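A single protein chain has been removed from this complex, and every other one stays in its place.
And now, subunit A:
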Amino acid sequence: MSMMKIPETVPDDIIEDLFVPELVRESRSEEASTPSSSPWKDAFRRLRASKGVVLSAILILIMASIAIVGPAMSKYSYDEQNLAHSNLPPKIPGLQWLGFDGKDRQDTDVYQQRNVDTAYWFGTDEFGRDLWTRVWKGMQISLFIALIAALLDLFIGVLYGGLSAYYGGRVDSAMERIIEILMGIPSLIVIVLFAIILEPGILSITLAMIITGWVGMARIVRGQILKLKVQEFVLAARTLGVSNSRIIWKHLLPNAMGPIVVNVMFDLPTAIFFEAFLSFIGLGLQAPLASLGVLINDGFKQMRMFPYKLVIPAVMISLILICFNLLADGLRDALDPKTKK
């Protein structure tokens, strides 16, 4: 029901016919004054109102979709070498004015000079591999790592923290000690160990994350559940004979969802950066596989001669990290209106 708008001035000429008894409609007096609005709907409304969130959500969607279809848009695969086409600067027909003109630092058109007629959108590396394909392959890896981080947080972290707090007592103490041990091991050591046993690559990064990636989330969920489980509505549910699993799933977790979502969102950029960092120092993915960290490492060695090799993957990783952080920040404000400035 919308608020009736009151005109600022009452007209002088209200006719007397209006001053007669009105029919009393019982249904009207019992109308619910406000339509049902769930806490989630409210949060989503607040989220949509933030420009930064909308913009970064759109950018993430665009980057994710190009990461999926991008590699197929080029006729070269990410590891296909062509030494005749090595070190070509980026060239996108129609976007020459943006710098994608296929000219090197001496302003000579390398494509013309070497008689190459295919346009490499992001250029090529020293083996003549198509950087467009490689950059988006790298973006795929980054997003995959982000997905793994989110799944680990949601499944292991939430479950572990939730069970630990809900059952409490000795169970909680034992589970907490395990977490403390895991937190005490630097993740770099774990990854080096895995890289030695297996070989450096996506598998060892994933395994290292399985061991340590969910610990922060488990702690946050534990804190939330400890706070929630003593509240009266949980006691009320227990007096109604509701089972433990239903209390956890229907009463505790929905109320802890705000911090959980926010924490997942903040963990995604951290995980992406972790992978890029490992690949950059050579502990992560190995050539010819492409990840943004590998590409930045390759690019930074030839930064002076071929700056595009560094700039493009660096811009991409900065963009995705900023977008995820902005989104997480917006989500935090939307889900917890109390902390809003």
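Rule of thumb we're sticking to: a residue touches a chain if its C-beta (ideal position, glycine included) is under 8 Å from a C-beta of that chain, and two chains touch if they have at least 3 such contacts; residues count from 1.
Throughout what follows, contacts and distances are computed from a predicted model.
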Per UniProt, the name of the complex member that is left out, chosen from "Fe-S oxidoreductase", "Sporulation protein YqfC", "Spore germination protein YndE" or "Oligopeptide/dipeptide ABC transporter ATP-binding protein": "Oligopeptide/dipeptide ABC transporter ATP-binding protein"
From A:93, A:186 or A:254, residue that would touch the chain that is not displayed: A:254
Residue of A:39, A:99, A:186 or A:282 touching the missing chain in the full complex: A:39
Listed residues A:65, A:112, A:243 or A:286, member touching the removed chain: A:243
Touch list for subunit A against the chain that is not drawn: 30-32, 34, 36-40, 168-169, 231-233, 235-243, 246, 250-251, 254-255, 257
